[in-house]
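All protein chains of the complex are present and in place, except for one that has been dropped.
On to chain A.
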């Protein structure tokens, strides 16, 4: 609650929160908000490439589908993909970071070197390779993104655990007889939570961007699903005449990524425990 209040006091972060909340609402209610919900998969070749008008505010695409509807419908897949990738990356990265940070020794060394190796894997190339290996599609892209994003969580949690391990309150807990599991999960993890949250928020923006790139390259979402990156890619052949075709999906990507990044920065400031107050 206090973190929220802090964010509202910071106009830039509040804007980020607003964008993200709006996107989430749009994603949930997409089929009811889109003027032509059937245009996700249905084509109307007679009205192809119409410029923006009262009937089609964002124009229509090469198959005569309403771009506004497709942008709205694409929000859901963008957020679902980003959320699953970030959660999967967290599920791998956080335990590894905790384990490596808690004790020094060969286990910690091995874990962190493995993390470094994964950090060095280029995301797009892994996604392309996995796409060839499995069937190309959004599933392969998600696996590739999760496999390349978890090291960021591992490093963040590792650094936090190392810092907290030396904290006096951890020593005091050991002094009153608390076991390592209690200290790690009830004390180190909550104290590392702000850093993890900030990393996750920024990771959401990053994943949306990368997923769009993969869609653009043809290894992400497959037609006819209403994916933003895919739409930009399909629009290439119709440039520069149909300028509206790539512009609106592109703007959607930009806005949502910006929203997550602004929110992430705001959370970083808000999550400082020294600014917390109990309710009195």
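FYI, contacts are C-beta pairs under 8 Å (C-beta built on N, C-alpha and C of every residue); 3 or more make two chains touch, one makes a residue touch a chain; residues count from 1.
What we mean here is this: contacts and distances are computed from a predicted model.
Chemist: Hey, which one's the missing chain according to UniProt: "Error-prone DNA polymerase", "Acetyl-coenzyme A carboxylase carboxyl transferase subunit alpha", "NADH-quinone oxidoreductase subunit H" or "ABC transporter ATP-binding protein"?
Modeler: "ABC transporter ATP-binding protein"
Chemist: Can you tell me which of A:191, A:225 or A:247 touches the chain that was removed from the display?
Modeler: With A:191, A:225 or A:247 as choices, the missing chain is touched by A:191.
Chemist: With the missing chain put back, one of A:38, A:55 or A:171 would touch it. Which one?
Modeler: The missing chain is touched by A:171.
Chemist: Suppose we count only contacts with the excluded chain; which residues of chain A make the list?
Modeler: 167-169, 171-178, 182, 186-187, 190-191, 273-274, 276-278
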